[in-house]
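One structure coming up, written as structure tokens, with questions to follow.
Only one protein chain is missing; all other protein chains are in place.
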Amino acid sequence: MDSNEDIYLSDNEEEITAEIVLKTLQSAWQNERLAPEILPHRSDMVECMLGQLQHMERNISKLPKTDLRASIHKMEISRIKFIICNYLKIRLNKIEKYCIPIIKDERQRTDSGTNYLTPSEYKYAQEYLLNMENHMKNVILNKVPGNMQSFDMNKMAEHPNLQTHVFLKAHETVNGVVLEDLVGEDEEIDLEEGSQHILQYKPIADLVKNGKVQLV
Amino acid sequence: MDPYEIEFIGENRIISIIPNFTYDKIYLICGEFGPFRAGLPMNVPLWLALMLKQKQKCRIVPPDWMDMDALENIKEEEKRSRFFTKMPNEHYMVEAKLILGAASEDVPNASEIKTVIKDIWDIRMSKLRTSMDALMKSGGGYGRLDHLTMMEINSVKPLLPAAMDSLLRIQMKSKKTTPANLNVSSFSQSGGSSQNI
Partner (left out) sequence: MFAEKVIELLKETERNPETIDQFNDEKIRQILEEMQLLFKMNMNDANATMDNKALWTTVQVRHSALERNKRCLLAYLYNRMNKIKTLRWEFGSVLPLDVRELLADEEYDWFTKYSSNLATYMRSLGQDTGYNGIDLTENLKPPKSLYIEVLCVLDYGKLELEDGDVIMLKKNSRHFLPTTECQTLIRQGILKQIT
């Protein structure tokens, strides 16, 4: 079956293969699964892969049901769908849990064009927050004494714990990562290519976002 | 992560099989494999190998490291070294479990191999426990853990990161309550707390 044709991504003309899209997606899934906060979306990769799957499914439907190749392709499709679904679901879970700070940060990021959420996710987040606010008003807030009826965003906000410790593997060498020490003696470490570490998420958050390290 | 997710990731590893059928190359999204020639060894992802094995369409060629001599050497090396040694395969446990589970008849000395892999795992886990203990006692802010495989790392979650999180919280609280005139350095036993494990 001819799925190995190259794919062009619309926003940059760089040519990448389906295999690389899959690898990128898998690593994005793994990072999203293990990072405490929401990461910049990779909907370019998701959409691209869905296009591949669609194409593949159309081709399989032409094969007899019991064809061995059809079963192999189906198995691969269902593996990739698992990654995509799990990836998007984890993002939704974070969006729901941390919707107040995420929406607040996202507003600023959208202004500078560095948004983390896809338009659909952003819409979902806003609608989710609105529903939550209305529900709390309907059941509780509207029925409490007059001066206590407000839905206080700051009090309701739940924040991800960026100081939590995570495991990582360095994809490439990064020197001089500064670990803040509580007594003011900051420590600098080097992440050599291929080395593994456990450390606070915060100092390496940017390295996760730009793909220099992989959470494990 | 759940163990079945790690297994899922490990299933992407390429291993060798000998198919009992002949077919053209197959173009998968994760790469192209084949052609399949009955009786001739070829490479496929582990998940595909298992699937073909289940359908009795192939024999699995045990990976080079899945050999008594090689494994005994690894075991001795692991015993000797203070640090974790590099495993022949970053998903050795997943690969062993799946191949020995689905195709033990394809692996010579399968049951001995199972035992020695379990021994290696046990040695490494006990080393890991000792290292975690040392890491926490040193103040538990940072640790390096080269050569640990994903399954091994996963086995100390959520315990280790959670313990380190708690320690940090305690340190932050005690710092907040430290009166300004107190000698700060008395609280710094945990300072510069790096630990090689």
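Letters A and B mark the chains in the order given here, with residues in each chain numbered from 1 onward.
The rule is simple: a residue touches a chain if its C-beta (ideal position, glycine included) is under 8 Å from a C-beta of that chain, and two chains touch if they have at least 3 such contacts.
Please read all numbers here as calculations on a predicted model, not as lab measurements.
With respect to the chain omitted from the figure, which of A:I16, A:L39, A:M132 or A:V174 is a touching residue?
The one listed residue touching the chain not shown is A:M132.
Touching the absent chain in the whole complex: find that residue among A:E106, A:E121 or A:D181.
Final answer for the missing-chain contact: A:E121.
Please pick, from A:V21, A:L88 or A:V166, the residue that touches the omitted chain in the full complex.
Of these options, the touching residue for the absent chain is A:L88.
Determine and list the chain A residues touching the chain excluded from the picture.
Contact residues on chain A toward the absent chain are 46-47, 50-51, 53-54, 65, 71, 74-75, 78-79, 81-82, 84-86, 88-89, 92, 96, 120-121, 123-124, 127-128, 131-132, 135-136, 138-141, 143-146, 148, 156.
Considering the whole complex rather than only what is displayed, give the residues of chain B touching the chain that is not shown.
The list for chain B reads 4-5, 7-8, 51, 54.
Everything below uses one rule, namely that only the chains that are shown with their structure count from here on.
Determine the centre-to-centre distance between chain A and chain B, using the mean Cα coordinates as centres, and give it in whole Å.
Taking the mean C-alpha position of each chain, the two centres sit 24 Å apart.
Touching residues of chain B toward chain A in the complex: what are they?
1, 5, 8-9, 12, 21, 23, 26-32, 47-48, 51, 55, 57, 141-148, 150, 153, 157, 160-161, 164-165, 168, 171-172, 175, 184-185, 187-188, 190-194
List the residues on chain A that touch chain B in their complex, please.
Chain A residues touching chain B: 1-4, 18-19, 22, 26, 30, 33-34, 49, 52-53, 56, 68-69, 71-73, 75-76, 79-80, 82, 161, 163-167, 179, 181-185, 187, 189, 194-200, 216.
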